[in-house]
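Complex shown without one protein chain; remaining protein chains in place.
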Amino acid sequence: MSRRPYIRPVSTTGWWLRDGLYFRYMMRELSSLFIGAFTIFLILGLYRLSQGRAEFEVFTARLLGPAGTAFALLTLIFAIYHTYTWFQVTPKAMPIVLAGKRIPGFVIVAAHWLLFAAVSATVWLLAVIF
Amino acid sequence: MSERTVELEILRYDPDQDQEPYFQTYTVPYHEDWVVLDAINYIKDELDRTLSYRWSCHMAVCGSCGMVINGTPVLSCNTFLRDYPDKIRIEPLRNFPIERDLIVDMDDFISKLTSVKPWVIAREERSVDDGEYLQTPAQLAVFKQYTACINCMLCYSACPQYALNEPFVGPAALALAHRYNLDNRDIGRSAREDVVASNPGIWECSFVGACSEVCPKLVDPAGAIQQAKIASTGDYFLDFLMPWRRK
Partner (left out) sequence: METIDTDIAIVGAGGAGLRAAIAVAEANPSLKIALISKVYPMRSHTVAAEGGAAGVIKDNDSFDYHFHDTVAGGDWLCDQDAVELFIHEAPRELTQIEHWGCPWSREPDGHVAVRPFGGMKVERTWYAADKTGFHMLHTLFQTSLKYPSIERFDEYYSTDLVVSDGKCHGVTAIEMRTGQVRFFKASSVIIATGGAGKVFPFTTNGAIKTGDGMAMAYRVGVPLKDMEFVQYHPTGLPGTGILITEGSRGEGGILVNKDGYRYLQDYNLGPPDPWPRKKAMELGPRDRLSQAFWHEQQKGRTISGDYGDVVHLDLRHLGEAKIMERLPMVRELAQSYVGVDPVKAPIPVRPVVHYTMGGIDTDIDTATSVAGLFSAGECACVSINGANRLGSNSLTELLVFGARAGRAAAEFARENGPPVVDGDARQAAEAAEQRVLELFRRSGGNESIAGLRRDMNLAMEAGAGIYRSEDSLQECTQTMQELRERYRRIELMDKSNVFNTDLIEALELGSMLDVAAAMACSALQRKESRGSHQRLDYPDRDDEMYLRHSLAHYSANGLPSIDYSDVTITRSRPAERVYGGSAE
């Protein structure tokens, strides 16, 4: 006849399926897998390039094939999602105070998107030119 | 015309009698301005004296009445019946052992709060005769948000890291450490380092952000922890370059 605290079990595998916020968090984390894999893929591409034109063309054909396109598209979606969530949280991690007032979060987020757009445009332009 | 009623499904547990928790359903009258706590008080007063729970201020400032209502950790004293369907499921806070009904064992939280040394470690000694430390409104604004924590533990209930990794110091404790680290009167960041800037401290946090979502006082513990990570990283490198510096 005394205390017997009860510990409710937590599912180590299924906890993130219970709640929308947890699910979106895991998707954000999952994006790193895809981005990582794609990076390795690109490095492989560089290696193939070093092996000669023929090898490289095999590589690019694979990249442009149905599986490759699907993989690239999925990675793009995950990358954009990751970028979006990353930008959303930067104001929380780095509060900036100017002239005694805190800069509102959306200003910082907007600045990030503008910079993102500028860099993307530059890279795309370079890709087109060269 | 019959009065509108609401069904409350509450997780019960009496270690003297029960092997494990079970749900019990009660029907209470609906009132437009009632909060869930009012409904629970009605149950205790009129229907079932054995229902046990914590509460006091009924104005969201004492932090006693945290519980999980329809899956989300909230304060039952500012959770209105009118915002919920006619069936409401109530459980104690997650990630803490259940002592009895809606009452959880808070020992781990208290010990973690204590471990971050949440008191002023004075930057300069000053006697009461010398008057107050000077602190401009701008200096106060830097840490003011992080003073608002009412220790309600909703953040611990929401945090999946705390759920899966018991040694994690946790959102409220780390936000409180951050509050003192940012206070211009305090110089204790290095004294708190061992607990705060450690593996079970801020580095266990993977920025899920659920804590800040549920915080009733908008403390934003997730933001506090990320800021602490940046400060700690800076400390690490600066300590390496200038080992003589105070912080």
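Order as written gives the chain letters A and B; numbering starts at 1 within each chain.
Quick note on the criterion: contacts are C-beta pairs under 8 Å (C-beta built on N, C-alpha and C of every residue); 3 or more make two chains touch, one makes a residue touch a chain.
Note that the structure is predicted; figures quoted are calculated from it, not measured.
Shown as candidates are B:T5, B:T27 or B:T50; the residue that touches the absent chain is B:T50. In the complete complex, the hidden chain is touched by one of B:P85, B:P137 or B:P243, namely B:P137. Take chain A: the residues that touch the chain left off the picture are 1-4. Touching the omitted chain from chain B are residues 14-17, 33, 44-46, 48-50, 52-64, 78, 99-101, 103, 106, 110, 113-114, 117-120, 122, 126, 128, 131-137, 139-140, 143-144, 147-148, 150-151, 176, 180, 183, 185-186.
Definition applied: only the chains that are shown with their structure count from here on.
Between chain A and chain B, the centres computed from C-alpha atoms are 31 Å apart. On chain A, the positions that touch chain B within their shared complex are 1-8, 10, 12, 15-16, 18-19, 21-22, 25, 29, 89, 92-95, 97, 100, 102.
Against chain A, the residues of chain B that register as touching in their complex are 13, 15-16, 20-21, 71, 94-95, 97-99, 105, 137-138, 141-142, 160, 163-164, 206-210, 212-213, 220, 222-223, 226-227, 229-230.
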